[in-house]
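Note that this complex is displayed minus one protein chain, with the remaining chains in position.
The first chain written gets the first letter, and so on, giving A, B and C; residue counts start at 1 in each chain.
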Amino acid sequence: MKDFEMRESGQDKKLRAKVGVYVCECGPNIAGKVDLDKILADLSELDDYQDVELVVKKYGFLCSGPGKEFLEEEIKSNGFTHLVVGACSPRDHDSTFMSICEKTDLNPYLYRIINIREHCTWVIDDKEKATEKAFSYIRGGIARVLRQSELFEKPLDINPDVLVIGGGISGMEAALSLSGEDRRVFLVEKTDRLGGVSIDLSGLLPGQGEVVKKKMESVTEDKNIRLFLNTRVETVIGFLGNFEIELVSKENAETTEIMAGAIVVATGSELFEPANSDNYSYSESDEVYTSISIEKMFSGEGEAKLRSGMKPSSVALIHCVGREEKNYCSGICCSYMMKLAGFFKNQSPDIQVTEFYRDLCLPQKDDQERYNEAEADGVTFIRIKDISTKGTDVSFEKMNGEKGEQSFDMVVLAPAMEPSADTEELADLLTVPLDESGFFQEVHKMTNPVGTSTDGVFIVGTAHGPKGVSDSMQFARASAGQILTRLIPGEKLIPEVKVTEILEAYCTGCGNCLDVCVYGAIYSDDSRGISVVNEAVCRGCGNCFGSCPSGALRTKHFTNTQLYREVDEALR
Amino acid sequence: MTDTERKGAVLPVAKEPGDTVLDFLRMAMTKEAADAVILPMKVPSGDSYAWILMNDISLLDDAVPIVPTMPVQGAKALRSLTRKGPGNLKVIAVMRPCEIRAAMELSKLGQVHSENLILATYDCPGAVQLQKYVDDPAGGDERFSGMLKKGNPDDSAKSVCHYCENFSIFDSDIHFGYLGLSEKEVLLVPGSGKGTEFLEELGLDLKKDLSSWEKGIEEIRADRVKTRKNSFEETEIQLRDIDGLLSVFANCIGCHNCQSACPICYCRLCYFDSETAEQDPDALITAAEKRGGISLPVDRIMFHTGRMAHMSLSCVSCGQCSDACPVSIPVADVFSYVADQTQNTFEYIAGLNDGDPLPLRQFRKAELPGVHELVKDADAEVPSHE
Amino acid sequence: MPQTGNILVIGAGIAGMKASLMLAGASNKVYLVEKLPIIGGKVIKNEESFPNLECSTCMVAPIQQDVLQNPNIETLTYSVVEKIEGSAGDFSVVIRKKARYVSLTDCIGCGMCYEPCPVSLKNEWEENLIDRKAIYVPCSGSLPNVPVIDSEHCLKLLGKEECNLCVESCAFEAINLDDSDEVMEIKVGAVILATGSATIDLSTLPNLGYGTLPGVYAPMEFERLFASNGPTLGEIVLRGSEKIPESIAVIHCAGRKEKKYCSAVCCMYSFKFARFLKHKIPSAHVFNIYSDICVPGKSYQSFYKSVDGADTEMLYTSSIEDVKVSENESGLKVAYPDAAGAMEELNVDMVILAAALVPGDDAAPLAEVAGVDLDSRGFIATVLDGSGSMETSRRGVFVAGTAEGPKDIQNSVIQAESAAGQVMGIVTSGVSGS
Partner (left out) sequence: MKEKAGVEFVPSIVGFLCNWCTYAAADLAGSSKLELPPSFSVIRVMCSSRIDHNLLLSTFFKGADGILVAGCHPGDCHYGEGNYYARRRFALLKKVMDTVNLDPDRLQLSWVSAAEGKRYAEVVGEFTEKIKELGPNPIKNSTRF
């Protein structure tokens, strides 16, 4: 606590601090429930501190317009070093009073709001006890605020450019939504071409097939998108706004170093291998295909023929392949299998198409219509309890227990979508955890589905989980939305202020804090054998503080020294 | 612990097991499988031992690998050598199982880097209590060789040794086994991949069947377990209530020797010595008014409960805290009892099954239902969220 | 060209709030218009949201607080948009701020004015399960925590009586009974429609008995029954009899045949209801009557599997549209065709219908004002360019959330973020993003 010379009032006494204590009447809610004057009197006569001057006042309600002006004026005229406001919940008005402090030269972190409404006057009917409680809370607040230290926002320069990993439809969509004069996009694709899986898909909506090709053209023509084919990501270090990335070309092992502010992971997914499920046994020569190979046939030569070159006269479309093994429904197979049924019907109108499914999952906009059309077209839908195939012979059990056997010219399997092979490796690289199904773990399933616990790394498309083409593109645009609104060229990023710091003198680098930090905000400085907090990434939760036996950390604004003052008061 | 199909090697027999160990180390150094060894050596005054890192093979002649007492916990020696990194020398350290177990805990805590260390242990019959040994070194040596023969500690040994179950372990890199064997045979058992590689590199064939030795060890362990139960029951009675705790630590003088002697207390500055732990004088005075008085220095008892919370999950009950206590409080018995309780709360044993991460650095989504008041309704046994 | 940095967001549910916060974060000025007196939308009506049964208030309250405290967002509650003219980058909008009769700045939500008010009527926000006064906040924990006076029932405003009881009870002179609507004009560069959706009027499905049989509940009614800040403070008791139900049937796909689409979320919240019921009433028998299970995505089926058998008994029916609910002496009888088509009967105390999601009744008028087309189901249509764009048929006007069609919270948030991204394309570069 730096010494503080009294400014104008001529007192020669050196004062450590001058604390303004303002109690809000809040109409009847506080004034009507406690003996406010007794509280003010007791507070003014507080002799806890010799070298601290307390100015104690009350006011009608401080959160009103006039109230705020009054408080601002009081801070300026009295030259307070600390401010305590006895009022309502910080969740309502902490930011109101902090912005008042910001208008004066009182650091907003040398102020504290004490909740004597929700936690005292509204819940204690006995007036005398409520008065005592309010007084005790405020007294504790004064003791705590004197232990608080100034904190400042530390704006951070950012690099607005973006690295997109994966050149499939989601990667391309993100790149196109983000690229601009003042924002370059580095699009890295491990294979030798763009388009990913979706290049073979003719899409559910009319014309969606051409969309993929159009996207590929726009990406190659966009001067703000630098394309790296046959390239993989070697190392990634840094945080939102400041990532340093090393790319390695697979052709000549040449490495390129780039800087980016955000990373969009669009590495797609693979299909479940039907052989891994003991329901389906078939050999290479059997007329059994996965849905993707049929899609390739239809989008390639425009028709799906048997190996013999003949067109099949009977086709079995089997849904939910691998669903039990993976324990999730991929949500999109029903839609595209009905689309394939339509293609087969167009190919040979009198073809007999039978779809075997465990559940029909039709959440998309026009799924039900597609189902009604298929049924009208004469496609047979059979809901099954169990199914197994040998080559093109299908044996199944209906919901009513009836067993059936049928053989077909061709069998098409719709396998579940599962994480792509290099997911684990990339997850380590980006320090992003995986969820129980093996996909990248989003930081919050509902309020932030594209973000990850490493802020600045976003997961889009089927790398996040099974979904269709248009949903994949919406996830890509959502990540673009977050980046466009947070990484603004020329503007700075303001990270959390109430972060944790590690005191080098106490830390022996044991790594307890480093291991428990969800956001990867702590790294090890091996040369000094200690752990260090990256204040740009820390969210101030204090989990690291809780893990350290020697108290070598200091969670700013919530240090143990400060909390002990509140505890002392509570136990007085 | 015992792994039936585990195999070992037989070392050529020398006078005493310790000499057999020294021969093995000389062979390892001459074959350049190791650049140096860490072994205890008698101090010039002859009444104690010190850990010496020896590169010069001739020093081995004065080394005493199977040492009667434990002045400095071996793990502390390994920490001071490798805290800033593994170093490029390949070193064999021969220590008691509780010392190597403590070193393994310290490696999880980033204090020991064991990449270039071969951690060797030996069957430990117990260790003579340091003060008793310093007072009468010759008597100590004699008592110790008696313990080696019997395979069990006598009354000169530390109290923790009487109920030590992990006196012979398979989790170090290599382990010298000899307790319970009839003739002066010494077996060499690899405990880790690194250990097996090291022994194969030395050309030892690992074919010896260990079942008879293991049976002997199990017999010793069986009655150690009984003694352990009795000791814990006694300690529990001692700590029956708050006065119990007070009486155990009544004459603690707050010197924190137990903390500085403990290998697991790795903090650079203990919280209880830090500025944050110092309390406000006014708060203390008000507390004194309310209670009629408070004892000073303030955290005398809280220090011990705090240390229990901080380190009991990694406590290997090596007994150093009791040895270090100037007012001979049975700190080790209390801490071993607490460690036994806390470690099995998390199904964790300090220093064994090396891969096990420290309990407080991991969690399961649904666990420890008893620790928190149940969710939503008191009667719902399985909390709705987990 | 006028300042194109302003953006109008209509609807303060999870989608509207997320889009507003993102755009305000990029230092754009956002006008957030909400027809109800409070923000938060549908999410805050359910206590916990699937799939991990996270407490909705813990999830959404910080977002509500951020919206209300963000200097770049002007939240206009109890207001409607009457006109949107102009084109992308340069819309002129007319907003009617309906008279609240309680000042948003002076009132601190102490609630002293509720008790004196003599008027009492059904609280629509609480699905009419509890009464409210003419001066009211929809539920405890509402944000902004400022009441509104219902001018269609307040005796003074109807001119029936010279009643001033609420005014006298207010120590802050925050109530002003001669308040009047206020019309404001603003210029914005883009518009996001996030007005959410409604559930089908179950009384139009005669054989399910909703409206005639008190034991038959709509989904939102059950959500409010379960909510600990709801009408019964979380106690699940039957209407009228106040009896705790011992057996409950949750009937899926109510209204799916009529609406000709699957509403994507009903299966999941039906399983959530089963978990709620089994948790609150461990001895209860819960049945889910279904013909299809829609649990798309990586984390939904595992929740279904955790409920199946443990909290509920799954009863398959070959045609869900032939399920009939009727009264019998002990409670309700649910008749449904089993897998073989034979009619099965189930006697239960309570029935909960998983109602189809339909466009809100304000969707058509809003589409008119915003000059956008509706799709065949009556939801706001997006331009089907195959790339999942959130732009509607009118350039510069976007849609997000269930206003565009039935979806879960995750996809509503994705659409909000996606729409915000597209708006950034217009607002900064002045031309509509591709």
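As a working rule, contacts are C-beta pairs under 8 Å (C-beta built on N, C-alpha and C of every residue); 3 or more make two chains touch, one makes a residue touch a chain.
This structure is a prediction, so every number in the text was calculated from the model and none was measured.
Here the chain not displayed is in touch, across the complete complex, with A, B, C. Annotation: of C:233, C:310, C:343 or C:364, C:233 touches the absent chain (contact as defined above).
Only one residue in the set A:17, A:62 or A:443 touches the chain that does not appear here, and it is A:443.
Annotation: of C:103, C:145, C:302 or C:318, C:145 touches the absent chain (contact as defined above).
Set against the missing chain, the residues A:41, A:237 or A:571 yield one that touches it, A:571.
Residues of subunit A that touch the chain left out of view are 89-91, 115, 117-119, 122-126, 129-130, 132-133, 136-137, 140, 443, 453, 498, 516, 518-519, 539-543, 545-549, 551, 555, 558, 560, 563-564, 566-571.
Within the entire complex, the positions of subunit B that touch the omitted partner chain are 239-242, 244-246, 250, 271, 276-277, 279, 283, 287, 289-295, 299-302, 305-306, 308-310, 312-313, 334, 337-338, 341-342, 345-346, 359-360, 363, 365-368, 371-373, 375-376, 383, 385-386. Touching residues on subunit C toward the chain that is not drawn are 47, 52-59, 61-62, 109, 111, 140-141, 145, 227-229, 233-234.
Keep this in mind: only the chains that are shown with their structure count from here on.
The innermost chain, defined by the distance from its C-alpha mean to the mean of all protein C-alpha atoms, is A. Between A-C and A-B, more contacting C-beta pairs join the chains of A-C.
The centroid of the Cα atoms in subunit B and the matching centroid in subunit C are 62 Å apart.
Contact of a single residue of subunit A with at least two other chains is seen at no position.
Listed for subunit C are residues 52, each touching two or more other chains. Taken in their complex, subunit C has these residues touching subunit A: 14, 18, 22-23, 25-27, 49, 51-52, 54, 59-60, 63, 65, 69, 105-106, 108, 110, 112, 171-172, 260-262, 264, 292-302, 305, 316, 318, 338-341, 375, 377, 384-390, 405-411, 413-415, 417-422, 424-425, 429, 433-434.
By the touch criterion stated above, subunit A contacts subunit B in their complex at residues 48, 505-512, 515-516, 524, 526, 529, 547, 549-552, 559-561, 564-565, 568, 571-572. Against subunit A, in their complex, subunit B makes its touches with residues 83-85, 109-111, 266-271, 274, 276-277, 279-280, 282-283, 286-287, 309-311, 357-358, 360-361.
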